[in-house]
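First, the structure itself, so that you have it in front of you.
One protein chain omitted, others in place.
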Amino acid sequence: MEKIIPKGLIQDEPLIFEISKKGRKGYSLPRWDVEKIDPLGIIPKNLLRGELEGFPELSEVDVVRHFTRLSQWNYGVETGLYPLGSCTMKYNPQLNEEIAKIKGFMDLHPYTPEELCQGALEIMYELQNLLAEIVGMDKVTLQPAAGAHGELTGMLMIKAALKARGENRHKVLVPDTAHGTNCSTSTIASFQIVEIKSNERGVISPEAISRLMDTDVSAVMITNPNTLGFFEEHLPKIAEIVHQKGGFVYCDGANLNALMGKVKLGSLGVDVVHINLHKTFSTPHGGGGPGSGPVAVKKELVPFLPVPVIEKVDGNYRLNYDRPFSIGKVKAFYGNFGVALKAYAYILSMGAEGLKTAAEMAVLNANYLLHKLKPYYYLPYDRPCMHECVFSDRFQEKYNITTLDIAKRLIDYGYHPPTIYFPLVVRGAIMIEPTETESKDNLDRFIEVMIQIAKEAQEQPELLRRAPQKVKVRRLDEVLAARRPKLRWKPKDKDHMEGEIK
Amino acid sequence: MKIPNDLLYTETHEWVRVEDNQITIGITDYAQSQLKDVVYVELPEIGSIYKKGDPIGSVESVKTVSDIFSPVSGRVRETNIALKDQPDLINKDPYGKGWIVRMEVSDKKELLGLLSAKAYEDFLSKEN
Partner (left out) sequence: MGNFHRYIPHTEDERKEMLQSIGASCIEDLFESIPREFRLLTLLNLPEPLSESELLNYFKNIEPPTFISFLGGGAYRHFIPSIVPKLVSRSEFYTAYTPYQAEISQGTLQAIFEYQSLICQLTGMEVSNASMYDGATSLAEAVLMANRITKRPKIIISKAIHPEYRKVLETYIDPEVQKIITIPYKEETGETDKDILFDNIDEDLNAVIIQSPNFFGVIEDLTEVAERVHEKGGIFIVCFSEAIAYGILAPPGMFGADIVSGEGQSLGIPLSYGGPHLGIFTTREKFVRNMPGRLVGETFDIEGRRGFVLTLATREQHIRRERATSNICTNEGLCALMATIFLSSLGKEGLKELALMNLSKTEYTKKRILEINVGKLRFLAPTFNEFVIELKDNPEEVLMKLREKGILGGLILKPYFPELDRHILITVTEMNSKEEIDRFVEVLTKIL
């Protein structure tokens, strides 16, 4: 086994609990200008706690160094190309971060009277309108905190709309290329899923929908472009079929980056679509959030939008709670305002031409990669893609190399791997989405590396199987982590694996 | 690929050992090789009654979950609690120590619908 030779800046760093020292302090609270109350004087003893066991005691230097070191083990969009399919890891403009720090917005309490937060309401109202224009829908809610949350909101609105008609439908049609959230969302909304198979072109055919569409189907959930990177070209016909039987068309808007300014989803027959601000509209991913998943709807679904609805009356912005048909609330307060703010700034920076150019360059970049890589990696659907392309490890199978090995070897070359093993319809899928913020030079470099790896797979497969090597930790034992889950540090822990969860 | 002759099989890759009115169920060598390292087994409650084809539990690896389906109708008598701490018994000894459930059969005729070792072997070659 090759040893990792440390190369300077990858420092090791224990857990905060392990660097803790009794008596260290790292905080500065406002001064005591009132009498210090003894809690026992007001609160019964059994409702009070003793010490905060297991909490660390650290100096400010400890904390800063700790998290600085941790950050150095990570890879972000600002480190390099981050080609995760369907995630749209585009550059996060610094300007947006500055704007989010403006005190008046950052420190604004959600229960501040409306008259005093017109600026915040303006931002939300205007963003709603801009998003509605971009996707070609009538009204937007910014309340959902993420894409999956938006999906749930949309499906609950569809359910409410059907109920208002006096109908109780049970099924949702979901393509085999769908993201897992589409399925789990439908279950939470108490629907049963019926899977539709994509055809040989990797899209859904009207015939497949016709066969399954009936008056017990509430909606078809379609992603456009889909997770294979293809435009669902039959969507208008599909929408017709579904609408004819009284159903709705839900669109998962995760891949909107390919369509901005080129086509409006609303014109294709979509009734409701969620948008991922942390994908298409450049807000940062944060290592797992926060995101924002606004939902745009057509007129028929407007009465069911969550409350409050942001309105503009006589030049003043207000929150309207008087919506008798609303599905209610999906989150406390109004949505992830701090994220919406950044997306709004982005759209104002880009303008119509900017967004259109973004979509065009995103699609150009993906096709460029497709074309350059297809001699080396198997392309299950050999035709032009939109903003992402999907390969598989079929060419490398004969060397006993898998998609996982290829991904791990990319890490040694300094890249974050693409999405792997999704969509499920392609065995060993490698889904690459470069986004428009990558230059041709960056792409050429990546292509060079991918070609090199394909060569290594053939001539030196061991390099892939042993990858990654030039990292802080090598391949981790996920089996152990799942068999003997250790999900926290416990105060009685002295060594690493003590205190196992039984 | 081990497929013991003295057992019966299903198309969903369960094996069945018949002992009088009782059967022992597990998943086949093929199934465990597809799943790879088993990390967790969800076992049914003792005393639960199932119909043929009902999901009665599941077997998990790191990246997948597979349901176990009841090969016949019956009531759960015993479950292999050793699998709680050693789920890998299913990988190491799928037909022996990796057994999963013991059930009382309510309709012996249903056993006739199960596959013989040869039939299961044929089924596997057709699948691949």
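Should a chain be cited, it is by its letter among A and B, assigned in written order, with residues numbered from 1 in that chain.
As a convention for this text, contacts are C-beta pairs under 8 Å (C-beta built on N, C-alpha and C of every residue); 3 or more make two chains touch, one makes a residue touch a chain.
Please read these numbers as outputs of a predicted model, since none were measured by experiment.
Of B:Lys2, B:Lys63, B:Lys92 or B:Lys108, which sits in contact with the chain we cannot see?
Result: among the candidates, B:Lys63 touches the missing chain.
Among A:Leu162, A:Leu212, A:Val302 or A:Leu348, which residue is in touch with the absent chain?
From the options A:Leu162, A:Leu212, A:Val302 or A:Leu348, the contact with the absent chain belongs to A:Leu348.
Just name the one of A:His243, A:Lys331 or A:Arg445 that touches the chain not displayed here.
With A:His243, A:Lys331 or A:Arg445 as choices, the missing chain is touched by A:Lys331.
Could you list which residues of chain B touch the chain missing from the display?
For chain B, the residues touching the absent chain are 40, 42, 60-65.
Note that only the chains that are shown with their structure count from here on.
Residues of chain B touching chain A in their complex?
Interface residues on the chain B side: 37, 39-40, 60-63, 87-88.
Any idea which chain A residues touch chain B in the complex?
421, 478-479, 482-483
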